[in-house]
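Here the complex is missing one protein chain, while the rest keep their positions.
The block that comes next holds chain A.
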Amino acid sequence: MPHKVLFLTLKVFGFTGGIEKVCRSICRSLYDLGEENIVEPTVYSMYDKYFDRDSRYLKKQQYHAFNEHRKYFVIKSLLKGIRSDVVILSHINLLSIGYLIKRFSPKTKVYLLAHGIEIWRKLPEPKLKALKRLDKIIAVSHFTAERIKSIHGTKEDKIEILNNCIDPFYFFPTKFSKPKPLLERYQLHPDQKILMSLSRVVSSEKYKGYDNTISILPHLIKKYPKLVYLIAGKSDDEEKLRLEKLITKHQIANHIKLIGFIDEAEITDHFLLSDIFVMPSKKEGFGIVFIEAMASGLSVIAGNKDGSVDALKNGELGKLVNPDDSSEIEKTLDELLKSPLNDNEKIALQKKVLKAFSYEKYRESIKKLIVYGTSYIMLL
C-alpha cells in the first residue's frame, strides 16, 4: 500500500523564493515516488491559484490550490491530514494545522520543514507547545538546526538535517564559455571580469549583502578597471532608488548593472557569463542559489554566519567570509579574480556540487523520511 502523504504549503508556484523552490523539489519527489507506487501524494497550497501549477512538478490531480481561501484550506487540510500517513508542513505558519492533525490522528506522522529566519525568532508559548507535538523538524541546514535547538529548546533527536537540492530541471552546462547573446545584451567584453549576485532586491531583504559588495567595488576597480558587478533579481522601486543613489555616491555607475528579473531559462547562462558569484549574506537558511551557481562551475563567495555554510560545504566548494568584514570580502574577491577556475576545475566543482546536492539524492532522503521516518537511515 502506498503511503498517503499530504504536503501542506503556503505557496509553491505563485512566487519564486527559496522556500517555494524547496517545495517544488518536494512536489517532484512526491510525484516520482507516486509513479513508483511508494506514496500517494496530495499537495495543498493555501495561496496559489489553480492555474499557478507548473506541470513539471506534479500532476493536476495531486495538487489543490486554495486561492487564499484560508478557512477552506484549513478544513480540507484537517480532513485530509487525519486520513494521511504522513503530513509535511512547508512552513511554521502551518504549525497549528499540523498540531490539530496530530491531536485527532496521533498515528499520522507530522513533519515541519524549517528553512531560515521564519523559525529563528522566538515563538509564543502555544506555538512552542505545538512544535513539541510534531514528530520531526526537518532543518535545511546545520545553522537552522542549531538555532532551533538553542532558541526553542528542541531536542536533538527531534531534528533532522536535510540540505536543499538543485532544482530537478536545472540546466547543467557542459561548456563554460561566456554566452555571446548575454555579452551583447549587457554590452560586455569577454575579457571583462564579472561579479554577480542574484536575490530579490527589496528593502526588506538587505541582509543579502550586496551593499557590502558595492562599497568595496571602488577599491577593486582600481585593480581591475573593467570590472562589472551584475545585480540580478526582481527589485522594488524603493530599493532600486536607494541602490541607484548608492551607486552614484560611489561613482561606479559604469561598473554596476541592475539587470532585474532573470527568466528561469537564462539563469545558467547568467552564471556562465559571470566570474564570481558573490553574496555575503547574513540570514540565509541555506541558499539554493549558491549551489546552482556552483553547478554552473562558478566560484562562490558566501557569508559564514548562516546556512550558507552548508551550501558551500564548510568552504569545501566555495569561499566563506565574514559578511561584516569588508576587507575580508575584498581580499577574497581579489584572490579569486587573480586565479580564475579553468574548465577542468569548473567541471570538478560541478561534479562535487552534484554529488552533494543532487535532486536524486534529495528524493531518496524524502523517500526514507516517508517510509522509515528518518532520512538518516542507510539502506544496504
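To be clear about the criterion, contacts are C-beta pairs under 8 Å (C-beta built on N, C-alpha and C of every residue); 3 or more make two chains touch, one makes a residue touch a chain; residues count from 1.
What we mean here is this: contacts and distances are computed from a predicted model.
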- Task: Report the protein name recorded by UniProt for the chain absent from the figure; options are "Ectoine/hydroxyectoine ABC transporter permease subunit EhuD", "Small redox-active disulfide protein 2", "Membrane bound protein complex subunit mbxM" or "asparagine synthase (glutamine-hydrolyzing)".
- Result: "asparagine synthase (glutamine-hydrolyzing)"
- Of A:L58, A:L272 or A:L333, the residue in touch with the unshown chain: A:L58
- Of A:Y72, A:F169 or A:Y376, the one touching the omitted chain in the full complex: A:F169
- Query: Pick from A:E118, A:E146, A:E266 or A:E364: which residue touches the chain that isn't shown?
  - Reply: A:E266
- chain A positions in touch with the non-displayed chain are 31, 49, 51, 54-60, 169, 171, 261, 263-266
